[in-house]
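Here is the structure we will look at.
One protein chain is absent from this view; the other protein chains keep their places.
Going by the order they are written in, the chains are A, B and C; count residues from 1 in each one.
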């Protein structure tokens, strides 16, 4: 099956994935107004003192003023990445369904420079590139395995087996897609955990792109988040 | 203390309250696209068949496609109304704080025609208007009580007592204000419980206004909600 | 790798899965007391009238009294089942991690009688058994595909590739395990969707077992849920 079209305005991630900001209702002003309602004040525009207020709120973990906004992302990523993403419960997901729709044959294969080994002890693992030769072999092995799985899937479907069963042989490298709607507070929690050293490199790449889109829409909030040591309020 | 300014674009509710839609990221199309991601399809505009899809989703309690949107309301209402509102946990609130800001002297007094008695047995109460004379007396009693409470509050503040303590004598008829951000799924749950016979009349009034603003932005979703017997998915 | 031990007290589901109730703080009385706090009443034991109260609460969608209890389950199931389970956000999950721990070689293969085809039109699919011969072939195909995937995984690990990358070739038929903690309200929502005709048969099997364990601990609540048409409050 052919790869689905890449929607306009999407940013490529990994070999067959993307992130696209579908819509947003987000501004630094929304944070300020939510906080100022404590004093029954409401503004039409940001003022110079408000940057300080945003920083104060973040450092003191006043989280609710960061919830009055919304980002809707359209994402395409491997299943194993989505499985980490969906742990973030204070947000909304709708995902591609392989129960009823036929899967396509896109699978994630790490680039040569991403083919890595795990070194160190439990609790403090790190990752280092493997030898180029091994990287090549591993890529070839993965590609072969994924293709074989897809061929089995294909044969099972052709023979009349229900898609919801045939899909069980597909690897977690298979690409899926979903809509994700999230507010800035929950988004910063996501970024603190996923755009971070301890995150698996693949979700890390997505989180970097997400962070860029967040920073564009809420620059003062983003700057305050970075200054506060990337801890979500 | 003087009443706070009423923000532009707000709709009056009760004697000193209002509802204002501060911002929204909401359309029926967002529901359709969230649902269609199951089939890896994405649209720029609604098509005729999509109305049927929205109804299908609602009736079958597929709730998540209704979460990819956001409404931010600015509300002014009595404390006893806010106490019912805040039970709706899948949404975000920031409220006026009487710990640090001086309360004003607006209090809810039911209009003559809203002064009511409770009739019937536990589990099936209903409400009927009281005699006009009693309604008048009751209004006068309430007004006097609320004024006296505010006068005490005022004296305590003037004497140097902390606002967070002085406020304890203020009645739950006192007006508060807050920002409320909520998605359509959680909003429909709110409407099913609060724009309903069993709801207290005062929050009912707010819910009617909220429902009107929701219907304007997501008319097909609203129509489907009504058709489905006002049950949230 | 060998299959992990099956914990004592667990109920087998599918070919290599189980459900085990690890602990619970749950009784019908907890529902009654939570509801009766509205009237400042508290009981040590259920009384005859309380069964009616539970039914009343359920039918009228008073959901919060059903939240003051907790069930902790330990579950082993295929990844594709877990991916449906984790959609239930108002609950808590901790899952086996293939980033750091070596996967074992258990994979779900449908029993002969579960090998099925999908019939009907979109929106109203149903499932029927396939011919015994096809069922046999399909099982053999799946088994072969899963074994081949695991062999690739094994070789990649032995060659030094990080587990978090090698796992990407493993199919969603692979077994995972997790702890799931949930209250009765959220649990009834799970049961209404997963112990249901529209659910995929595999998660349906798990939901049946979960429902049995729920019914044992909260028999009156369970009976009321069934009477109310299996709609969660």
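Here is the rule we go by: contacts are C-beta pairs under 8 Å (C-beta built on N, C-alpha and C of every residue); 3 or more make two chains touch, one makes a residue touch a chain.
Given the structure is predicted, the values throughout are model-derived calculations rather than measurements.
Residue C:97 is the one among C:97, C:126 or C:227 that touches the chain missing from this view. Contact with the undisplayed chain is limited, among B:40, B:142 or B:215, to B:142.
By the touch definition given at the top, chain B reaches the unshown chain through residues 78-80, 83, 86-87, 89-90, 93, 99-100, 107-108, 110, 114-118, 122, 125, 127, 130, 134, 137-138, 141-142, 144-146, 148-149, 152, 155-156, 159-165, 167-173, 200. Not every partner is drawn; the one left out touches chain C at residues 4, 7, 22-25, 30, 33-35, 37-40, 42, 64-65, 67-70, 72, 74, 92-97, 100-101, 177-179, 181, 183.
The definition used in the following text is that only the chains that are shown with their structure count from here on.
Chain pair with the most C-beta contact pairs: A-C.
Separation between the centroids of chain A and chain B, computed from CA atoms only, is 34 Å. Distance from the chain A centre to the chain C centre is 26 Å, each centre being the mean of its Cα atoms. The set of chain A residues that touch two or more partner chains comprises 93, 100.
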